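Each remark here refers to the structure printed beneath this line.
Every protein chain but one is kept in place in this view of the complex.
Chains: A, B and C, in written order; residue numbering restarts at 1 for each.
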Amino acid sequence: MRLNILTTGGTMEKVYREQTGKVENISSKVDRYLERLRVPDLEVTIERLMNKDSLEMSDNDRREILEAVRSMVASADAPVVITHGTDTMVETGLVLRKGLPRLGVPVILTGAMTPLGFEESDGLQNLTESLLAARLLPPGVYVVMHNQVFPIERVRKDRERSRFVLTS
Amino acid sequence: MRLNILTTGGTMEKVYREQTGKVENISSKVDRYLERLRVPDLEVTIERLMNKDSLEMSDNDRREILEAVRSMVASADAPVVITHGTDTMVETGLVLRKGLPRLGVPVILTGAMTPLGFEESDGLQNLTESLLAARLLPPGVYVVMHNQVFPIERVRKDRERSRFVLTS
Amino acid sequence: MRLNILTTGGTMEKVYREQTGKVENISSKVDRYLERLRVPDLEVTIERLMNKDSLEMSDNDRREILEAVRSMVASADAPVVITHGTDTMVETGLVLRKGLPRLGVPVILTGAMTPLGFEESDGLQNLTESLLAARLLPPGVYVVMHNQVFPIERVRKDRERSRFVLTS
Partner (left out) sequence: MRLNILTTGGTMEKVYREQTGKVENISSKVDRYLERLRVPDLEVTIERLMNKDSLEMSDNDRREILEAVRSMVASADAPVVITHGTDTMVETGLVLRKGLPRLGVPVILTGAMTPLGFEESDGLQNLTESLLAARLLPPGVYVVMHNQVFPIERVRKDRERSRFVLTS
């Protein structure tokens, strides 16, 4: 099966920078962690579109993501997994849903509360889940994290509890 | 959501024993690795039924597994994930399918090619995938490993390539 | 052999805080990582004195560290390993050297460029090295990191290269 991964940054890709003592979006690391997974039946294409904290994403960035996904689903009838900061993940998802009304594949947004490779990170779990959800879900836009699957129009981040929850 | 995990041993649970220099099924370790996952909406019950290399499982062992699953799905209408050695995983799955013809939940068999916690282990990936598949799959008996989902009657282990494949 | 560990914070003990997206000195983690080492002949006592970024340490903090070490070496004739932020590690070490002119044991300052448990962390390496150096070095105050041992009066941090170097 073919699958596209679009990386946009967020906590999942943050690295600890020794010179500043801060975690920053400097370089992509999804590839490195993807290599730790066994996906013998998956033909993955990764496109690194941007590397931003999602609080710093502009409307323009979201348009860029929309165009990237549009072109992915046009050329290949393959699911798309988007790694994204959790703070505005839902906002981007709603832009995708509105902009891609006749979507024929699942588009899955995922991310992490703690960067990939840091102790207690949820990044590899969420990536693993998203790659499986991409096989099993019907067409639509979703958030997949922490063993949960949310349709994009029914989810919000619960910042206090570091997780996503259903909107009522 | 409620979910039952039934552990039966297999490579996933093998530990390296320093006194013998061998990997052996001595003590369960699924619990320890489950704690590394974030499953805020999952109420997991783990039952450790046995801890065997699946090449050493007898017909009697399979009957025990069948009875354990039967009692789980009777008392709780919850999916079941079974950790199991890969060598006879399909055999056990077929016993379950035959013995539970009116199954109302997914029953997922998973395992590992390399024990949990060893470098390059696929154990945590397979466990993560199985817990998500338990939410998404319709009732039936499946093998879930390496980003793939197989109905039990259409799968076999490809020992050479350390993976499962569809039977034609 | 008895050995005292005094923790004061620094990068080694920083944790990633999900609510803020920053690395902070919130709770001690040296204990947890020490448990991963096999030290069958070592009787370790850990004292958590403070948990500060070393750029925020005051003269008063250094006096506190000096008093803690003084009392440790008075009551037990045992080496002392101090985990400390790297930015002012040498400053603290010089205070110790001046304040403890008749030291009968090695006092070793160590730390990390990347927090314990983050990918590519040097923390456990430096802790491991310090515990061995504590056995082998003669009395004095040292910095031990990255397979190097520096007498406190001949070392400075090279911030650009994320390491310590000999002063000429």
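Throughout what follows, contacts are C-beta pairs under 8 Å (C-beta built on N, C-alpha and C of every residue); 3 or more make two chains touch, one makes a residue touch a chain.
All of these numbers come straight from a predicted model, not from anything done at the bench.
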Thinking of the complex as a whole, which visible chains are touched by the chain that is not shown? B, C
Specify the residue from the set B:9, B:79 or B:115 that touches the hidden chain. B:115
Which parts of subunit B are in contact with the chain that was left out? 11, 14, 16, 18-19, 21-23, 53, 113-120, 159-160, 162
If the missing chain were put back, which residues of subunit C would it touch? 36-42, 113, 120, 122, 125, 128-129, 131-133, 135-137, 144, 146-149, 161, 163
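Here is the rule we go by: only the chains that are shown with their structure count from here on.
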If you connect every pair of chains that touch, what shape comes out? Choose line, ring, star, complete or other. line
Considering only mean CA positions as chain centres, point out the chain farthest from subunit C. B
Subunit A to subunit C: how many Å between their CA centres? 39
Just give me the whole-number Å value for how far the CA centre of subunit A lies from that of subunit B. 28
So which stretches of subunit A touch two or more other chains? 113, 120
